[in-house]
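Some chains omitted; the rest stay in position.
Think of it as A and B in the order they're written, each chain with its own count starting at 1.
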Amino acid sequence: MNPLIHPDRLFPADETRRAIARRLYAAIKDLPIVSPHGHTDPRWYADNEAFADPATLFVVPDHYIFRMLYSQGIPLEDLGIPRKDGGPVETDKRRIWHRFASHYHLFRGTPTRMWLDHAFATLFDIDKRLSADTADYYFDRIAERLAKPEYRPRALFERFNIEVIATTESPLDPLASHEKIRQSGWTGRVVTAYRPDPVVDPDFDGFLANLEKFGEITGCDVATWEGYLAAHRKRRAFFKSYGATSSDHGHPTAATADLPRADAEALYAKVRSGKANKAEAELFRAQMLTEMAAMSLEDGLGLQIHPGSFRNHNPHLFAQFGRDMGADIPTRTDYVHALKPLLDRFGNERDLTIILFTLDETSYSRELAPLAGHYPALRLGPAWWFFDSAEGMKRFRELTTETAGFYNTVGFNDDTRAFPSIPARHDVARRVDCAYLAELVASHRIDEDEAHELAQDLAYRLAKSAYKL
Amino acid sequence: MNPLIHPDRLFPADETRRAIARRLYAAIKDLPIVSPHGHTDPRWYADNEAFADPATLFVVPDHYIFRMLYSQGIPLEDLGIPRKDGGPVETDKRRIWHRFASHYHLFRGTPTRMWLDHAFATLFDIDKRLSADTADYYFDRIAERLAKPEYRPRALFERFNIEVIATTESPLDPLASHEKIRQSGWTGRVVTAYRPDPVVDPDFDGFLANLEKFGEITGCDVATWEGYLAAHRKRRAFFKSYGATSSDHGHPTAATADLPRADAEALYAKVRSGKANKAEAELFRAQMLTEMAAMSLEDGLGLQIHPGSFRNHNPHLFAQFGRDMGADIPTRTDYVHALKPLLDRFGNERDLTIILFTLDETSYSRELAPLAGHYPALRLGPAWWFFDSAEGMKRFRELTTETAGFYNTVGFNDDTRAFPSIPARHDVARRVDCAYLAELVASHRIDEDEAHELAQDLAYRLAKSAYKL
């Protein structure tokens, strides 16, 4: 037994529940991975090139990791994170790895630690804990393996037993990697998802230029509201042709609007002029969620709403390193009032799936479960980002199931750009769900045959059906 | 042993705590039911007619059930819910029952499932799980039993071991059923409760007409503020003569006010003119909570505040089916600022009992427990509505006990209009409380003799004393 991945990890300690959890997990642990929402780079699957080295694979792209190191005083430069001004940063990968390894204790009790240990053990057959002492051993072992053909992205994809994975692209993306994958004849199923924030959010960096490019790409006249909407329709169809089954929207709030056509036209004109104020930008994003839902009813894409992150909270870091540097902080998020315009128009639709996520756990039992437990169009996305963790997932189930049940939820999303962590993340979700089901069985709230069915649903079937994959 | 109602359900899985929970529960499980707050129909007890059929008894009136079915795409018409326009809905009770039965898996992990299984097992001696396969068996068995005299409301009332139950009536209700019960000589104790929302909330459907009727019924001049208050006093006395020991107030927020008399008069005039705006309507409701508290000091009725529900969130459904269709959604609720005017005036009264409820669990530890743990006039009502559930009640205790203790809480309310669920609901509450007490004993925070005393208090004595029943 490899001590990094104990077979009973995340199961309850008492024998009654642990035994049930083991049985449930044994039956679902080898199910294929369905990953309907994530941020892996499609070039990996298209180009199938070897990953560079341990630091570049694990440390440099993972904001969970460098955020924690930064919080304890380690400059991002020392971790090799590239600066916007091209200024000097650490280039010695082994030194980066050593810095990480010698601070590995900071991750005790975090999901990052579980994901990493899982990858170290299952991919690299390592059974010693990472530390300053074992840093070189790790670095050499991982580097050696990464050079082998069976560690190329497509081989790992197959080894991970991924049935289908979604990436996330901007409407401005030509989907060249997706086309290359298609042309390659490789059978791995990689689909895209439509993430129009760059042309929907007036506060997005380069929004106006993005709009121009959006018009060029689609051949639509984005000078008009009608043309702009037509461009979305056209681009959604294009994304759909590359397997997309959903759109995704990362707005600061969950605000929605349902303006009269003339008002929406005028608002778009204001936004396109670059003179929209904060409230108008917010209203435009709000209106666009409703427009996207209308298009979803036409083309069948699911609508994912990921609200509530205060992006780039640290201006100093943003100036030096740009976005996604671990400085996005959750905020209080209202759903009951915010979603009402959208729900008033489309909440009762049976052929529409709107998947809600949150970074504000107070909304689980107060707002999200009651909404999803009523409106036919609503489903709850899994515990997200900071809550993609053992305790976070446990709270998600405890706080939503009694009101929304299991069948208004959509299974697991790994939501990751850290490729080697994908099996670990799904494994954590499966274990936590089995532990939760074991509690329901042990306390005689459901029977074990039902728990087996639910375990399958949560690990596999709900994601496939909610995302039509 | 009937597998639908395992004797250890809701108890902890480990042997130490489970054994303690069993001992505590054994000593209180047969205590009479005190139901100080609920919504059963007094006509049942007055007329004592047989319940019609399984669908009409279980499905049609229970918004917990049809809300969940609706969320998964089943039209309310298909469940026989009457439309406001009298349009066609399913009338075949067996087909309604089949639709419900074939979707019973949706309720896995919900309190509805526990309540129903308890009723099926204890009332109808059924020991097979409800499903499409067993739907006919259930329907026939239940229908057959409902025809028997021992399934009439009064017989069930006695079988349920109900010591006293409160119904909830509008001030405009003549309490004819309560009078009929009194005249009948039946000894079952059914009391009313004063729920003046229809004549207190300017946003209530038909408010102005209700005011007129309020004046007629009471013979008071509701054209004046004084007369309007006098009407309340008179009607409260009338309700008290039918056993009422409390009033109940279902406002959108917990706002209270304590206006100078002239301002209150002017506000009432504005409200009565039908021209009050949103803020004035809110202020009037706020003022009336304080007026009701003043009357409580005179007549001894307890004051229950049930704030924080966004009623009829779904306008489409409201237009078609009316209120109480499962489309009420909780909202963030402030108590610290909202209650201050009321507490400034009456918070230190020892002869007043104000019972606070919430749909916003964040207020338990942050606001409600600290308030109830200080003000003599305040008590905390039990976990309510969406939180009348195993996990909901557990969180209520974990989040309130350390600050407010047990003795600033008031025992359990079933709050239900689903008559056959009453024993199940009290049983769930008793089990969850015993499990919580077992945890305190097992972790040596209290001794077992204290836990026994507390179990009695929580199951029986606190409700009697807080509601003076």
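The definition used in the following text is that a residue touches a chain if its C-beta (ideal position, glycine included) is under 8 Å from a C-beta of that chain, and two chains touch if they have at least 3 such contacts.
Since this is a predicted model, take the numbers as computed values, not measurements.
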| item | value |
| --- | --- |
| Assembly size in copies, with 2 chains present | 3 |
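We take it that only the chains that are shown with their structure count from here on.
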| item | value |
| --- | --- |
| Centre-to-centre distance between subunit B and subunit A (centres being mean Cα positions), rounded to whole Å | 40 |
| Complex contacts: residues of subunit B adjacent to subunit A | 3, 6, 8-14, 67-68, 70-73, 105-111, 113-114, 129, 310, 313-317, 326-332, 359-362, 386-387, 389-392 |
| Subunit B partner contacts - residues on subunit A that touch it in the complex | 12, 14, 16-17, 334, 336-337, 340, 343-344, 347-348, 350, 362, 365-367, 369-376, 378, 398-399, 401-408, 439-440, 442-447, 450, 453-454 |
